[in-house]
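Every protein chain except one is present and positioned as in the full complex.
Right, chain A next:
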């Protein structure tokens, strides 16, 4: 897996040894822990991970809203700590979902405000084009407070776009949206990257949205990047090779040891009457060898199924969100 992007393209976002540490109750918490990252122009990158993984902190540090304890962030070659004004002229953010605009102003008044505020002249043509692009034409004179959550979210993005920036950051953009609103937003983000060449970095728990929108997935846990690759690659690893075997009773230590040495034992969950194994097999054809190994050690197989390849499966392969009722008998592997 590549941690950095295509070396032939000049990155628009470059992060080097980024550390963000806080003092909490006499202990130091490293919310971001040694992150290195390069994102090329026109990429839609998704930050994924469980609660507390450091997604939002990383996003806010990229924006300069959180100052790092160590390391550097550059946006289009400008160090954000040294020249925040120049860096901010190239980026915009929607951090609070629908709450990034003034709800008592109309859609157009909001766009005019953010256009004037951000060192740009109030460009009527750009405002009109942005309103049209975000399907807000009929709502432009409406007070934002009267709009639906999905519409408010579009207004927030419009307010960011009207600033004519190269990079857009979004924190949980689909949060609270219904299916239709979420799909509309996803289509818009893809359009922005493809038509405007905009670089988009978003953090989300909505794995379906990340999978359908992002070119690249960056998985964080405990402030560290644990995987960073094209979304397709992340998902493909599991689409073709991971099997779930449910075995009656307990699996013998010898069987578990052999499976772990021969294949990649992703997880092993033991309950009183059955054991569930998730095993990554390097070649799909070798599934018969795997079942043969289990049977040879005297265990009865209840079922075998291919795990559906999805980002959720990928995330599930990391040590996130363990159920307290389950006894994980093997640490899950990292990609």
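Here is the rule we go by: a residue touches a chain if its C-beta (ideal position, glycine included) is under 8 Å from a C-beta of that chain, and two chains touch if they have at least 3 such contacts; residues count from 1.
As a working rule, contacts and distances are computed from a predicted model.
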* Which choice in "ABC-2 type transporter", "NifB/NifX family molybdenum-iron cluster-binding protein", "Universal stress protein family protein" or "P-loop NTPase" gives the name that UniProt lists for the one chain left out? -> "ABC-2 type transporter"
* Which one touches the absent chain: A:13, A:35, A:48 or A:93? -> A:93
* Of the listed residues A:14, A:43 or A:101, which contacts the missing chain in the full complex? -> A:101
* To do: May I ask you to list the residues on chain A that touch the chain which is not drawn?
  => 20, 22, 31, 57, 60, 63-67, 78, 84-86, 88-93, 95-96, 99-105, 109, 112-114, 116-122, 143, 159, 164-166
